[in-house]
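Can you keep this structure in mind? I'll have questions shortly.
Of the protein chains in this complex, all but one are displayed in their positions.
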Amino acid sequence: MEKVTRRSFVTTVGAASVLPAGALLASAQAAEPVKQTHPDTAGVATSDISVADRPTYLFFNAAEVLFIEAACERLIPADENGFGALGAAVPNYLDKQLGGAWGAGERLYRSGPWQPGTPSQGYQLPFTPAELFRTCLRAIDQQLAAKNTPFHEMSADTQDLYLKSLESGVYELDGVPSGIFFNMLLQMSIEGFFADPAYGGNKDMVAWRMIGFPGAYADYYEAIDKHGVKFEREPLSLAEDGRGHLHMRPDIPASL
Amino acid sequence: MKHVGPISAGVLVLAGLPVVLSAAAPVQATKAAAKSPPASVNAPCASCHGVNGEGSAAAHVPRIAGQSAEYLQKQLDDYASGARDNAIMANFAKALSAEQRQEFARRYAAMSAPFLPEPTSSQRQLARGHQLAYQGDESIRVQACNGCHGPDGSGVLHAAPYLAGQSSEYIGSALKAFQTGLRKNDSGELMRSVAARLADADIIAVAAYFASEGPATH
Partner (left out) sequence: MAQRLKEVDVVIIGVGMVGTMVAKELAAAGYKVVGLERGQTRATVPEFQSPGIHDELRFDVRKALMQDNTREPVSFRNQTSQVALPVRRWESFLPGTGLGGSMVHWNGQTYRFQANDFQLATRTRERYGKNFLDSDLTIQDWGVTYNELEPHYDRFEYLLGTSGKAGNIKGQIQPGGDPHESPRSREYPTPPQKEHYQGALFRKAADSLGYHPFPQPSSNLSQPYTNPEGLKLNTCVFCGFCERYACEHYAKSVPQTVLLPVLLANPNFELRTGCQVQRINLDSSKKHATGVTYIDAVGREFEQPASLVITSMFAINNVRMLLLSGIGKPYEPASGQGVVGRNYAYQTMSTVASFFDEDVIINPFMASGASGTLINDFAGDNFDHSGLGFIGGAFIGAVNTNGRPIEYHPTPPGTPNWGKAWKQAVVKHYNHTVMFSLHGSSMAARQNYCDLDPTYRDAWGQPLLRITFDFPQNDLKMAAHVTAKAVEIGKAMGAKQVAGSPRKAPYTVTQYQTTHNTGGTVMGDNPKTSVVNRYLQSWDVPNVFVIGASNYPQNASWNPTDTLGALTYWAIDALKNKYLKNPGHLVSA
C-alpha cells in the first residue's frame, strides 16, 4: 500500500463542495450522490487539503472547524494502514449529526432535576449533544486563546498532550467536566469512522476496507464454511446504487 | 429435456402457461462497454452463450458476461456432479476438468456484452417487480430480492449472482425451476423457499423488472 501522509490523499468529491469552507448550503451536500472511488484510483494529490475537498459544514463555524478537524485527526490519525479521521470525513459526520436530530437531543431523556450522579449512572447533564459541543468548544477556544496557542497550530505531540488532559477531566469547560466532552468527541469520531458512509463519514468505506468489514450486504451462508479463509469482497454501503454511487443520508432517524 | 417449452416472440411460457408480456415492439438493446476478446475457438460455450457471453432468450440461455466467477464455476461444477440438472450443460461440464471449469468461469466473468432486446412489459408488471426487488411482500412472506442480490440487483460476490440485465426469460425459467424442485443447487434452499411463494404473475413481473434494469457494475 502506498505511503499515505496526512495531506497526500485527496479523493474526488461531488460538485457541492466547491465552496468556501463554512458557507451554508442547505441540503446540497446531502442531495448530491458522490461517486465512490477507491483511494488508490483517486484524483491528483495536493500538498494541502484544498478548499475544494472540504465538506460543507452546516453546524460548525470556521473556528470550530479548525479545532474539530485537528482534534479528530489526532484521535484517529492517518498512518500506513490508511486514512485517518480527515480522510474518512469524520468531521463531516460530526457536523451533520450535531446539526440534525441527534444533536438536538434525539433519544435523550431531558427532564430535570439534574444532579451529577455516580459514574454508574451515566450522562446527567441538561445539554443536548449540540449544546455540549457549542459550550465546550467555546470554552476550549477561550482557554487556548488566553495562552495564545490555538489547538490547530500546536505540534501533533502537544495536541495529544492537550487531548489527554481533556480526557482526564482536569479541566472544567464552562462547568462541564472535560472528560464528558472528550468521551462524546471520541465516541462520535469512532462512529463517524466506522458507520455506514450514508451518514457522511467513513468516506469511500476506507475504515471498512482497512479492517475487512464487508458492510451492509451480508449473506454469508456459503462463506461461513470456509474456516480461516480471508473474505475478499469490496465493502457495500446500504446507500449505494447498482452503479456504485453513494446517496448520503445523514437524516436517518434513530427510530424505526 | 426438462425445461420450459419454446418461446414465441413476446410470449413467456411458464410450465405450459403462456403469458403475453406485451404486443409492442421490443426495447432497443443498450450499448455495453468496449467489447472483450472472444473466448478460445475450442470453447463450445460461445455457440449458445454468445461470443461475448450475452446469452439468448430464445434458446433459454442466460447472459453470463460479467457474472461472478465463483457463481459460474459453482454452476459448472454442479452440472458436472448432477447437483444441478440439465442434460446439455451436464455433457459440456463433464467434458471439462475442474481447472478448465474454473478458467471458463473466470473468462466469462471478465467479459462485458451488449444487452439483448426484451419484450416490453406493462407499467403494472414493472411496478410489481420493483416492489418485490426492493421491498418484498408480507402477504406472501417474501423478502426483498436486493437484500441478497445486491444494490439494484447488481449481484453480491460470494452470495448471489446479478439479476439486473439478465434476460427475463432466463430469470423466469430459473425461478420456475426452483419452484418445481427441478433446480436444487441453492444451498440452504434459499431460492426454493422464495420461489415457492411466488405466483406466476409475480415471477413474470420480477423477471421483467430486472431485465429492464440494464447493466450491472459489480
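The first chain written gets the first letter, and so on, giving A and B; residue counts start at 1 in each chain.
By our rule, a contact is a pair of C-beta atoms (placed from the backbone, for glycine too) under 8 Å apart; a residue touches a chain by one contact, two chains touch by 3 or more.
What you are looking at is a predicted structure, and each value in this text was computed from that prediction instead of being measured.
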Neighbouring shown chains of the undisplayed chain, as defined at the top: A, B
Residue of A:Phe60, A:Trp102 or A:Phe133 touching the missing chain in the full complex: A:Trp102
Absent chain, residues of subunit B that touch it: 135-138, 141-144, 146-148, 151, 159, 188-190, 192-194
Positions on subunit A where the hidden chain makes contact: 74-77, 79, 81, 84, 102, 105-111, 113, 115, 117-124, 160, 163, 167, 186, 189-191, 194-196, 198-199, 207-208, 210-221, 223-225, 227-231, 236-238, 252-256
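Quick note on the criterion: only the chains that are shown with their structure count from here on.
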Centre-to-centre distance between subunit B and subunit A (centres being mean Cα positions), rounded to whole Å: 41
Subunit B residues touching subunit A - in the complex, by the definition given at the top: 147-148, 150-154, 156-160, 164, 187-188, 190, 213, 216-218
Subunit A residues touching subunit B - in the complex, by the definition given at the top: 217, 219-223, 231-234, 236, 240-244
